[in-house]
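My structure is below; once you've seen it, I'll send some questions.
Only a single protein chain was left out; the remaining protein chains are all shown in position.
And then chain A:
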């Protein structure tokens, strides 16, 4: 019991410490590729500290939803990443969790953010909420096909996280099979859409007509905004962890926990390099082209699903 609680605490501390770092790495890489010096990789931490020191400005017309939404968003993201251990030694508390729970925890957080965007009554908030829910709905089929494929491989067709981890532990060579590569490509597109990155949404713009996620949280300030940003960093890490541990399980079965963690962080860094490369090589899509983007992600995941049966 105590060991389980300890594992949980270790995982929480780890996630809170490393999550903003990867956002900083993506920004730094982007600047490097454009021959700029760029901000420090620890800039997201400074931002969070600065936001926590600032005062809250809350509009007088908002209801309770506006005040609780940042905390719910943060907590659901944190719970989602707790369900998906970063190394297999920390799996103890995640025995009863399920991949579908992770998806719906993220959706719950997103729904509260969308409601909060509507709550202020500003035109941008409503527009941002509607677009955010559209993107979420469009990439969900691809995500589900990936989950079904990953779980149907285990033999007992269970979406339980621990059974998928056990299968992955005994099949680490599957990292180079066509199935995993297809699922990886599809998951990368989902990661880009869900963490509001460039072909779908531009995280650094505040231009009226192009912003999606930023429009939704435009009214937030101070501590609330810090929680929202932390939630976004963590949500990005959920998808990256899924990719690093289940889709490219190289070195996943190493017994030493510290070496395992090192390999995990290296894999996440490799994924951030990919994301940064996509960001500098593409331009933001028009809103009406996002269904095409989602359709391609869906098709690639369906091909992975078919291949899973063909290659048996």
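Just so we're on the same page, a contact is a pair of C-beta atoms (placed from the backbone, for glycine too) under 8 Å apart; a residue touches a chain by one contact, two chains touch by 3 or more; residues count from 1.
Keep this in mind: contacts and distances are computed from a predicted model.
Asks: Of the candidate names "Lactate utilization protein C", "Hydrogenase-4 component E", "FAD binding domain-containing protein" or "Cysteine desulfurase", which one corresponds to the UniProt protein name of the undepicted chain?
Replies: "Hydrogenase-4 component E"
Asks: In the full complex, which of A:38, A:126 or A:291 touches the chain missing from this view?
Replies: Touching the chain that is not displayed is residue A:291.
Asks: Based on the whole complex, identify which of A:129, A:236 or A:307 touches the chain you can't see.
Replies: With A:129, A:236 or A:307 as choices, the missing chain is touched by A:307.
Asks: Considering the complete complex, identify which of A:182, A:198, A:240 or A:271 is in touch with the unshown chain.
Replies: Only one listed residue reaches the unshown chain, and that is A:182.
Asks: Given the full complex, what residues of chain A touch the hidden partner chain?
Replies: 176-178, 181-182, 291-292, 294-296, 298-300, 302-303, 306-307, 310-311
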